[in-house]
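Got a structure here, written out as structure tokens. Questions coming.
The complex is shown incomplete by one protein chain, all other protein chains being positioned as in the whole.
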Amino acid sequence: MLQLEDIDVKYGQRQALFGLNLHVGEGEFVTLLGANGAGKTTTLRTISGLIKPVRGRIRFYEEDINGRPPSAIVSRGISHSPEGRKVWPFMSVEDNLLLGGYVHRHKRKLKDELQRIYDLYPRLHERRQQHAGTLSGGEQQMVAIGRALMSNPRMLILDEPSLGLAPIMIDRTMDLIRDIHRSGITVLLVEQNAALALEISDRAYVIETGKLVLEGASAALLKSDYVQQAYLGMGVAVQQD
Amino acid sequence: MNEILQQLLNGIIIGSSYALLAVGLTLIFGIMRIVNFAHGEFYMLGGVFCFYLASRLGINYFAALGLALVLAMALGALLERSILRWLKDASIDSTIIVTIGLSVFIQNITLLWMGPVPRNIPTPFSNAPLSAFGLTFTAIQIFVLLVTALVIVGFHVLLKHTFLGKAMRATFTQRDAARLVGIDTDRIGGVTFILGSGMAALAGAMLGSIYLVYPSMGAIAVLKAFIIVIVGGLGNIMGAIVGGLILGVAESFVSGFISSDYSEAIGFFIVIAVLLFKPQGLFGRKGQV
Partner (left out) sequence: MRTSKFMLTAIVAIAAIAAAAPFVLPNYHLHVLTTAGLFILLTSGLNLIHGYIGRLSLGHTAFYGLGGYTAGMLSAKLGLGLLITLPMAALVTVVAGLALGHITLRFRGAQFVLVTLAFGAILHLFANNLVEITGGPMGLPGVASPLIHQNLPGAHLFGSRASFYWLVLGLDLLALYFIWRIVGSPLGDAMIAVREDENLAQAVGINEYRYAMLAFVFGAALAGLAGAIYAHYVSFVSPEIFHFNIMIMILVMVILGSVGTMIGPVIGSVLVVLLLEVLRLQDAWREPLFGLILVFATLLFPQGLALLVRNGFQRLFHRQMGRQADGTDAPDDSGPTAPRPSPVPAVARAASGRADTGDTGDLLLSVQDLTVRFGGLVAVDHVSFEVRRGQIVSLIGPNGAGKTTTLNLVTGFIPRHAGTIRFNGADLPRRLMPHEVAEQGMIRTFQTTRGLQSIAVGKAVETGLHRTLGLNWPNIFKAITVGMPEGGRTARAEALLKRVGLERDPQELTSNLSYGEQRLLEVAVALAANPTLLVLDEPVAGMNPEETARMMKLIRNLRDTGVTVLLVEHDMKLVMGLSDHIVVLDHGKRIARGCPAEIQTHSAVIEAYLGRGAAHATA
């Protein structure tokens, strides 16, 4: 469904991604792990069109999407909940959600979409007139996810949804994401918190300083200490399952 | 006491146009990140176009007003498409110089065209002083106050209740997220520039209808606009509105109670004072709309 081939990304002279090869199959739940600064967010931003790769191709359902603007990517069905949530703090929850459906704003069904999100997340309905910035971290994450769902995506990208959340909220958020996956949406999740991500995903990649170093089934990786080794510099496992 | 209220009224009338001018500049800076020194020229052109249409071509005042706005916004669109697009990745220096150059060009072409003598815009309102609640004013002043208030309120409605307005606010406060939901931030920038220039033009036409229009009126206007924006807080629309009113009232008070010669200076003193005591502006926080 989504295929990254030999992707190189540079920030000016600094190369952030080196020949990245990644794929996500339809209906899969894939997670991308790695330490901070490894290139996870860069990968997601490249998929979403915020960054243009200097080399390589990105294919979504056999269509080339590298270099297309973010609006085109959203229209084609990939939605992105960014790192740090980035809700609009002085706009209401409802406005935040409505803007999530921006690409469909001319269609009448936007109201229906909004209702659908409210049905899924009653909490948001309760707080719909509140400024998004006044909500707790977990609620803001809900807003960010709801916003991403408003465009009725086929694939949802999430960038570190657990960041800065209290443990209870992390559990709730992960349940939320699991439910989204069960409803048929393909999920690509980026997380620093490896155990969490491995518990709910099907397959995982580990990225380190811009290169993929590990790939495998999440269940297997959870049991082994490959990931720990990769994270804590105790030697790098090159094995692929 | 009456004197004070009178000057307050005068100040609010002028200040409301200042507010429009400053809101336009804030929008352009906040959304496009451009320091636009040519902003004052749209202010001037609003007044000059209105004068030309109403006086030279004899068109009905209200139609002339509307047409002047349209012309100014068209010019804004043209400029944005051409020159400002090239400035997208330029340094602040370059942006300042280019907009200064545009300002010099527009100002002097206008000077060539209509000469330096200040002109009067013919309005259908009589100059007879009216009276109410112990205050005196003229019909044109009330008209100006109504129009600017209406536009400010209308703009507020646009921002709060239309998709375009929400998209603008989103781009203003959190650009990345805006792009991620599919907002074309370049196009929003274009619309913003047109709107902002239109506001400046309206402000110029309004104040020009009360006072006079002349080619160099844009130069002092852009200075005041920058002062207001800094006093209100960079990137703060409410701050621009309040700041504009404050400046208008301050100028009015100084003019009425001290001397009209120094009324221009009060703005500079205010901005220096604000920068010394509250450098982030009276409304401090960035992005509040």
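Here the chain labels run A and B in written order, and each chain numbers its own residues starting at 1.
Note that in this section a contact is a pair of C-beta atoms (placed from the backbone, for glycine too) under 8 Å apart; a residue touches a chain by one contact, two chains touch by 3 or more.
Since the model is a prediction, treat every value here as computed from it, not as a measurement.
K.L.:
Out of all the chains shown, which come into contact with the hidden one?
P.N.:
Those shown chains that the absent chain touches are A, B.
K.L.:
Would you mind spotting which of B:22, B:140, B:178 or B:227 touches the chain that isn't drawn?
P.N.:
Result: among the candidates, B:227 touches the missing chain.
K.L.:
Looking at the whole complex, which of B:59, B:77 or B:104 touches the chain that is not displayed?
P.N.:
B:104
K.L.:
Tell me where the left-out chain touches chain B, residue by residue.
P.N.:
Touch set of chain B with respect to the missing chain: 35, 83, 86-87, 90-94, 96-98, 100-109, 111-112, 219, 223, 226-227, 230, 234, 259, 261-262, 264-265, 268-269, 271-272, 275-276, 279.
K.L.:
Taking the full complex into account, what residues of chain A touch the chain not shown?
P.N.:
6, 8, 11, 13-16, 18-21, 35-38, 54-55, 160, 163-164, 167, 192-197, 199, 208-213, 223-225, 227-228, 231-236, 238
Heads up, the rule we're going with is that only the chains that are shown with their structure count from here on.
K.L.:
In the complex, go through chain A and note every residue touching chain B.
P.N.:
Chain A reaches chain B through residues 48, 50, 69-71, 74-75, 80, 82, 86-91, 95, 98-103, 105, 147, 151.
K.L.:
Going by the contact rule at the top, pick out the chain B residues touching chain A in the complex.
P.N.:
163, 166-167, 169-170, 173-174, 176-184, 287-289
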